[in-house]
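Note that one protein chain is taken out, while the other chains of the complex remain in position.
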Amino acid sequence: MLVRFAFRNLWRHRHRTFVTIAAMGLAGSVMVFYAALMEGMLFDSKRNAISMNSGEIQIHAENYRRDPDLYKRIDNGYEIVTKLQQEGLNAAPRLYGFGLAAAGTSSSGIKMSAIDVDYESRVTEIHKHVMRGEWISKEAPNEVVIGRKLARTLGVDLGDEVVIVSQAADGSMADALFNIRGILKSVSEEVDRAGFYMNTDTFRKLMVVPEGSHEIVIMPQDHQFNTLDERLAQVKSHAPGLEVLNWQKLLPAIAEILEMADASIIVMILITYIAVAMVILNAMLMGVFERIREFGVMKALGFSPWQIFGMIMLESQIQVILAALITMGVGIPLSLYYAEHGIDLTQFTGGFSFGGIALDPVWRSLLTPESVIIPVVMLFIIATIAVIYPAIKAAVIQPIEAIHHR
Amino acid sequence: MMLNRLAWKNIWRHKRRTLITGFSISFGVFLATTFTGIGDYTYTNMIDVSATMGLGHVTVEPAGYNLAPSLDKRLQNASQIQQQIMTLPQVTQTNARIMGQAMFASASKSIGGSFMAIDPATETPAANLFIKSIVEGELFASADTRGIAIGTVMAEKLNLRLGKKIVYTTTDVDGEIVGEVARISAIFHTGLDEVDGAMALLPINLMRKTLSYQSDDTSIITVLISDQRDAEMVRNEVAKIVRSEDVEILSWKKTQGDMNGFVTLKRGSQFLMELLIGLVIAAGILNTILMGVIERSREFAVMVAVGMAPLALFLLVMVEAFWLAIIGLILGIIITAPWFYYLFYTGLDYSAMMEGMQDVSAGGVLFDPLIRIRLFKESIIAILSGLFLLTLFSALYPAWRAMRTDTVDNLKTI
Partner (left out) sequence: MRLSRQLLGTIFCLLTVFIPSHINAAIEPPSAESVERAREILRSIDDLWRGDSSYAIFSMHVKTEHYQRSMQMEAWSKGKDKSLVKILKPLKEKGTASLKSGKHLYSYLPRTDRTIRLTSGMMMGSWMGSHFTNDDLVDESRMEEDYTPAVTFEGVRDGNDIIEFALIPKEDAAVVWGKIILTVFAKSLLPIEEIFYDEDGIETRRMSFSDYKVMSGRELPAVMRVTPTDKPDEYTEIIYETLELNVDLKDSLFSINSLKRRR
């Protein structure tokens, strides 16, 4: 009987009911969308930090990072890479060397990075950051891609020749002539100023390094559900005696900045939850208080306080259920749409990188179970809390008082 | 005017509703102030810190230097230009600095790096991050001494301590390789390994001699200003002072382009988020006002019946919204003020929220785990007027509904 009453009441006040449900539904939808956007930002900021160059985990020979020299190599690099690939981790071996590049009368110190294109493109996204020209290719062993400041210092452009000199692993003079295939966008100060990318085979011949790698960069394949720590342990098991570090250790400054950004994002989510809570509270509170008179009349007609209380609770739950349906019906498709298409911020700024972090000007949302469940659960909790006080008040009110209630 | 009085009376007739709406608006003020304020503070801070890493808010430099810096490009008559720049009211400090690449050697090792040659008499910790980050020793006392300040990582790599000597080699103005010796007078730690491992401060006068520069030559003149928002304006003013084709004047937006992009992007996403929150708040306001209108449909019907024009009803609701907005904003300022002062003077310590951030000091001076707040005048105006307009906007639909009150139907209902 109460249920019928509840429905009838809601229908009788259909304008108000509609407005209340709409307000809660809108607030809930915005919350879902907002949470998904924030999750997307958290996810992207980490992804951006590691996808450009550093990867999620790196392997080096002990001490290589402290004092990088040509001889501190990982001997069985390709073996490790193959094993990791089989276990669902993408990995790419790299080699590095220092030298001098010269063109015309200009010269500049360079850091040569030898890349195995097939592996690298699965791990990092530096190949997407070519400003002009193209990324290195196995078909063009004598073509290199260089940093943008280096290109300016040397005064070279696409197709130009550049000669490099270094000392090969056998102590002999290593020199070779390359053509510029591509010039990178801004990546990081080091890459901009000294980055010099070439094919692994070219580097091996030039520097007389027939085998081994200086670095293995690892990224999880998509849909990995284990944690970073688990992946780290997994990598360590394949790299005994080698230094295995996660990106927080590799990029401590960036990790700290991101952690700070994460903290502020969480604060923002909390604050927004409060804002949404206010709207819901407001809607429910008003809906009941405005009708105190009506409840007084009902009491006069012989309804018990419990019946009135139960009816108000029922009415509110019905409204919340409808609002939750709106929340999901609007919030989820909206989040999914922007997960796919993203919000294009290029009107504010183009794509670029900041201190080695590639910043993607397209902001994508990420729909996680939490970004739906939390707003919906919150909807129920807050709505229930909101009506308790007015419901009690309505339940215990004397009819005479209620009728004078304003 | 009668409308105004009626509206004022109406909103106090429903105290609870008014307070709820007012509170929604004031909460909006609170949120917008917090978000915008933290944003204004953080970005200003980032820009200011970045400006102390060598290039200032505005940089006077030889033409083409920004794209391809080298030691053979130099400015002449630096001190004269500096004096003129100092006459600008926004300018807090200008410094002449010579920047270049060098090799640094100890008996055990040598490594490549960069140097910034400065005049200790005019430099201050506030204007120079490296001086601010000194953890051991003191900056060399004069521009002519053989002192050097290096980062912790470089000191470790070269296996050197305070008081030990370093030989540095660079290329002078004629392309000759020149070497000099210096004793480590200070060691700094910025927290960025690539900086601590490669940067050195050297005395400018000695560097001028080493490079065969004239006594008033420099690579760049950096200009620090009191408010980073004036950078473009100061740039233009400086450009008026220094009228030369061989000289370029650039603001941080050009010299630190990545930072500019970062700040712009973050501002863009912050704007979007505030827009969403504004939408939620608007929904709340709309809800309350609409409820009020529906509630009073009988009342409105009576008013129309006694000859009130429907347009007047529309206006009545709008004027009510106007007063609600004013009350809300005042309420907002009252509740936000203490929070604002707390953030402004004490700040919010983020470090407690950051798990895994074992050692905050490891970040050196670059990372301030304390979030403070700062509001620009234009931000305050934007927040207040934004919420004001938001309230009026939210009232449009309820006002339109009030206007269309169906007299007969409403008078029939109980």
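Labels A and B are assigned to the chains in the order they are written; within every chain, residues are numbered from 1.
One rule holds in what follows: a residue touches a chain if its C-beta (ideal position, glycine included) is under 8 Å from a C-beta of that chain, and two chains touch if they have at least 3 such contacts.
Values in this document were obtained by computation on a predicted structure and should not be read as measured data.
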Hidden partner chain, touching residue among A:2, A:102 or A:130: A:102
Touching the absent chain when the full complex is considered, from A:172, A:221 or A:304: A:172
Hidden partner chain, touching residue among B:110, B:124, B:226 or B:269: B:110
Options B:68, B:178 or B:272, residue touching the unrepresented chain: B:178
On chain A, residues whose C-beta touches the chain left out of the figure: 70-71, 100, 102, 105, 107-109, 163, 165-167, 169-173, 175-177
Hidden partner chain, residues of chain B it touches: 101-103, 105-108, 110-112, 146, 164-167, 169-171, 175-181
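One rule holds in what follows: only the chains that are shown with their structure count from here on.
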Residue numbers on chain A that touch chain B, as the complex places them: 15-16, 19-20, 22-23, 26-27, 30-31, 33-34, 37, 41, 67, 109, 149, 152-153, 155, 186, 189-190, 248, 252-253, 256-257, 259-260, 262-264, 266-268, 271-272, 274-276, 278-279, 282-283, 285-287, 289-290, 343, 345, 347-350, 352-355, 359, 361, 363, 406
Residues of chain B that touch chain A when the two form their complex: 13, 16-17, 20, 23-24, 27-28, 31, 34-35, 38, 67-68, 70, 101, 112, 157, 191-194, 257-262, 264-265, 267-269, 272-273, 276-277, 279-281, 283-284, 286-288, 290-291, 294-295, 350, 353-354, 356-357, 362-363, 366-367, 369, 371
